[in-house]
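Dropping a structure here in structure tokens format, bear with me for questions.
The complex is shown incomplete by one protein chain, all other protein chains being positioned as in the whole.
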Amino acid sequence: MHPALQGIITILVGVGGCVGYFYFSNQFIDKVLFPARGENAGRNINRANMVRPWLFLLPALLALGLYLAYPVIETLRLSLTERSTLPDGSTAYAWAGADNYRQMLNEPKFWEALRNNAMWLAVVPALATAFGLLAAQLTDRIKWGNIAKSLIFMPMAISFVGAAVIFKLVYDMRPIEQEQIGILNALYLNFGGEAPIAWLTVPFWNNFFLMAVLVWIQTGFAMVILSAALRGIPEETIEAAIVDGANPFQVFFRIKVPQIKGTIMVVWTTITIVVLKVFDIVFAMTNGQWETQVLANYMYDKLFRSNDWGVGSASAMVIMLLVTPILVWNVRNARNEMK
Amino acid sequence: MDIAGQKSSLSWAVHISVVLLVALWLFPTVGLLVSSFRTSDQISTSGWWKAMFPSQQNLTLRSDAPEMQVQEGDIYVIEGMLFPEGKDAEISVWGVSSRAIDSFTAGDTAPLSKGGEVTVLANGQYRMENTEPFDGTRGTRIFVTATTPPEFTLRNYQNVLFDPANSEGMAKAFINTLTVTIPATIIPIVIAAFAAYALAWMEFPGRALLIAAIVGLLVVPLQLALIPLLKLHNEIGIGKGYLGAWLAHTGFGLPLAIYLLRNYMVGLPRDIIENARVDGATEFQIFVKIILPLSFPALASFAIFQFLWTWNDLLVALVFLIDSTGDTTVMTKQIVELLGTRGGNWEILATSAFVSIAVPLMVFFAMQKYLVRGLLAGSVK
Partner (left out) sequence: MKHLLLAGAASMALTASLAHAEQVTVFGPWLGPDQENVEVVLAAFAAASGHDVRYVGSDSFEQQILVDAEAGSAANVSVFPQPGLAADMASRGFLTPLADGTADWVRENYAAGQSWVDLGTYAGADGADSLYGLFYKVDLKSLVWYSPENFEDAGYDVPDTMEDLIALSDQIVADGGTPWCIGLGSGGATGWPATDWVEDLLLRTQTPDVYDGWVSNEIPFNDPRIVAAIDEFGVFAGNNDYVAGGAGAVASTDFRDSPKGLFSSPPQCYMHRQASFIPAFFPEGTSVGEDADFFYFPAFAGKDLGKPVLGAGTVWAITNDSPAAHELIAYLETPEANEIWMALGGFLTPHKGVDTSVFGDPTLAKMNDILLNATTFRFDGSDLMPGGVGAGAFWTGMVDYAGGQSAQDTADAIQSAWDALK
């Protein structure tokens, strides 16, 4: 059946199904199970109200459980097994203990990926937050600030793959006899470079050229949030500092930044999560070659090129491990907010 | 309010810095856009920043084949125009050997290695003369260095979008991406809205724990879910296809949806809800008639987020959707393929990339307000 038709039917079924489910289940507990009349009216209403939240939550909990919670456990389990094909064609999963992890830790590509991820984690959130803060502060009071912010924010709407194409054009290299069509090489040659460089193939430095793409995208995000935070700083503190004779730089670093520290942390951690997930950029631009491998791409490689679900799952668990501190921090913050 | 007063030098510095910053952020995309309107010759010979200027190219052209020769008196002549129909270029220097492509200037006459001579004019007209008949089956190569005026064209877009023979066309991928995105945006909203309301306005034990769990799930990377879910989809028979992709996007998008919507709903005025309850409305009615309309900004925010996310997604499509019939490719995948096969053909690559980012950009500019609001919900402390 034509996919568009399938899509429309899915929307109708999905939305209709959900609405129907909620409506009828509510009716059910209100009218049938715990009718609000008769002698037990009060108790029934209470019971209905105790059950109802779970009705509202059920589809969401099912989906979350199946698509996010179960995979965590299953990936952990898969990382401890070895997959093989039995003679009759079916697949068997044999217990392999820590073998997958041992194999993964022995692979130089894994350590390269881990090292690169560490670099990404150190550089991208810091740069994106810094640029975002700079942009937020600079565009704060000027008349055309909103337009400027819009334009800096725009890359967030572009897919990672689209950004990969955009930056591939920026980094393009032609042989020295021809004219350069990549702006980076054109500038490099203009300012005294001898020969054009294939930027993405230079070991170690190519990682930074890849990171530039993510910084380009995420700066807008940081800017929007930090801009709102800056606006939220009480005017009196700034005015008091100016009266005391502080210059704009001192006002910025000594007064404003400390007051929005919480928001800076939120921005930093959110971008960190994005960095750990980054797959598209490396996949599209270098596919892990020239020592640019990252964990997400390594995992995809293991899964689909080497068809090794065991090691693929093990590397996914490593990503999960790296993300856990942020998870704990976020959850703790959320619970503090509840109180 | 601003008691410091505006120092004009400082404000100039600020304006200039912002201009620089915006230019820095804008130029990569502009480069792509400009390139998509240029012809392939022009793109490969000059950078996009020189698009408005004439470009100089080294071309290898051929005269007509010897079978086109005519006899004028006792000499044999081949005469014609080197440039194809409609191409308007000016030759500065030219040559007849690949070793010396610039030995002659326009208007000169050069001897040919196989006998005879050739004259080439600046507009591309040439005349070959020989006392013996020209032999061979191919025309003679003439190497020219020509300056062509800037050329802009819509042909790239035509090829990419409409050309039916084009095996790399984006039209089908466009429809497919739309087909993936719309259900994957609508369904999570419906499920999340109900759940968010329960978490915001209903009292029940374990609520705090659930909220904390959802916050935790926000962080789980979707890589973790790929292998188990693919395995699950295979086992229950869905295999690869739209249904799998829709379910996956729903599952991955729910934590953010619930989080955003709940944060917003908590901020709704308590009295309206309490009054409605006192008036005897059921929870369901309160939800549909009061909460949903009031939550519209948050719903819009998430819808845009989810739309952009699913439209721009590559990994979920690669794993759960794209199969070998060629009917299920999405735009991001098409571009990755193009990067591999047509990495040197920037006119196709730039155009395709722009087609794929056009819709998200439109959505972005139209609905920016909601996107910003969504980002801010709960992020500012």
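Order of writing sets the labels: A and B. Residues in every chain begin at 1.
Heads up, the rule we're going with is that contacts are C-beta pairs under 8 Å (C-beta built on N, C-alpha and C of every residue); 3 or more make two chains touch, one makes a residue touch a chain.
Everything numeric in this text was worked out from a predicted model, so none of it was measured.
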*Have a look at B:Glu90, B:Glu151 or B:Glu337 and name the one touching the chain we're not showing.*
B:Glu337
*Using the touch definition up top, pick the residue from B:Asn58, B:Ser92, B:Asn123 or B:Thr153 that touches the left-out chain.*
B:Asn58
*Per the definition of touch given earlier, which of B:Val22, B:Ala51, B:Ile101 or B:Val330 contacts the omitted chain?*
B:Ile101
*asked:* If the hidden chain were put back, which residues of chain A would touch it?
replied: 85-89, 103, 107-108, 173, 175, 177, 195, 197-198, 200-201, 203, 287, 289-290, 304-307
*Taking the full complex into account, what residues of chain B touch the chain not shown?*
58-60, 97-99, 101, 113, 137-138, 141, 143, 165, 167-168, 230, 233-234, 239-241, 318-319, 322-327, 337, 339-344
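Here, only the chains that are shown with their structure count from here on.
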_Residue numbers on chain B that touch chain A, as the complex places them_ = 1-4, 10-11, 14-15, 17-18, 21-22, 25-29, 31-32, 35, 43-49, 175-176, 178-179, 182-183, 186-187, 190-192, 194-195, 197-199, 202, 204, 207-208, 210-212, 214-229, 231-232, 242-243, 246-248, 250-252, 254-255, 258, 282-284, 308, 311-315, 327-328, 332, 335-336, 339, 343, 346, 349-350, 353, 356-357, 360-361, 363-365, 368, 372, 375-376, 379-381
*Considering the complex alone, what residue numbers of chain A touch chain B?*
3-4, 6-7, 10-11, 14-15, 18-19, 22-23, 26, 30, 49-50, 52-54, 56-57, 59-61, 63-64, 66-72, 74-75, 78, 131, 134-135, 138-139, 141-142, 145, 148, 150-162, 164-170, 172, 178-183, 186, 216, 219-221, 224-225, 228-229, 232, 235, 239, 242-243, 248, 262-263, 266-267, 270, 273, 276-277, 279-280, 283-285, 296, 299-300, 303, 309, 312-313, 316-317, 319-320, 323, 326-327, 330-331, 333-335, 338
